[in-house]
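Every protein chain of the complex appears in place save one, which is left out.
Presenting chain A:
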Amino acid sequence: MPNTHPGMSVMPTVWRPQEIGEAYRMKQSLGETAVYAAGGTLLRTQWEAGTAVLPAHLIDLSAVPMLAGYALEPSELVIGACCPLAALRKDPLVQTAFPLLAEAVRNIAAPSIRNLATLGGNVVSRIGDSLPALLADEAELIWLGKNGMQAEPLEDWLAASGSEQAGRVLVQIRVQHGTESVNGAGTMNDIRSAPLLKVDSDRSASVRIYHKVGRREAFTPSVGSLAISAGMEHAAGKLKEVRIAAGGGQTIPKRLERTERLLERHADPLGEDCAAEVHRSAMDEFEPVGDLFASRGYRKMTVANLLVAELWRLRERFA
């Protein structure tokens, strides 16, 4: 039985603003009795599970032009908050230029859900599987709030409490291109769950790895999800610009910064000694939330193991 708002009609009233300012003003006017809806897939899950009450008002964001679609600009990918996950999953350019995001999206739910579900809804949930990928790509969020449009690094927003500036609308998610060019020479190796490796030349490669571990693929909150972005000088055997982000289940994803520094400073980052140090560091640094499905310790171990396993794969590729 769906949960209902006390004293209100069982069915929420639906408001369909045509413009972003209108959406924001509606929320300010209706206050706590209204929630924004994008694809509505997470909201439905929460209403049916009884973890959120059916609100009196739904403010549907899907007719707001500024939130629709995405654009691949010269320096960045600009994604409207209401862009369906399916659109990102299917675009070959997104797959090539933003392999972490493309791979994360492929791992979210099933195609029919991805036709409704949006990237904005996934981000605002704070636990969506796109978040480790977006953190490793240092994504930026654009919000509409009381002071107009504001940009905020995703990492800062995730680290903040979440109750701040309630009622803001997420407008866009922006991801910069890496240093390598989109159409640069090199081959893309996107074997399932293998490192997304782009070999730029004999001397360097850019590594993008996204890995989600779940009990049943794409249908339950993941046990752990991990995204890695790094540059590799393979002649020198060094890793640079390492960014590692991990999440899973109800955990708000976070960068593992100490582990990143360890890998950057290590003389032999793909060596056996380093693997043991990285494992210890990730176990120490990653702070997942345990639940009935998987304990905190199990989730820690999963992410630490995944990280070392992916480094091992790289070692095999370049040794």
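By definition in this document, contacts are C-beta pairs under 8 Å (C-beta built on N, C-alpha and C of every residue); 3 or more make two chains touch, one makes a residue touch a chain; residues count from 1.
In this section, contacts and distances are computed from a predicted model.
UniProt lists the omitted chain of the complex under the protein name "Carbon-monoxide dehydrogenase small subunit" (options: "ABC transporter ATP-binding protein", "cytochrome-c oxidase", "Dissimilatory sulfite reductase D family protein" or "Carbon-monoxide dehydrogenase small subunit").
Note that of A:Asn115, A:Gln150, A:Gln176 or A:Asn305, the residue touching the chain absent from this view is A:Asn115. Per the touch definition above, the residue from A:Thr33, A:Ser125 or A:Gln150 contacting the chain not shown is A:Thr33.
Seen across the whole complex, the unshown chain contacts chain A at 8-16, 26, 29-30, 33, 39-41, 44-45, 48-49, 56-58, 60, 62, 86, 106, 109-113, 115-116, 192, 217-219.
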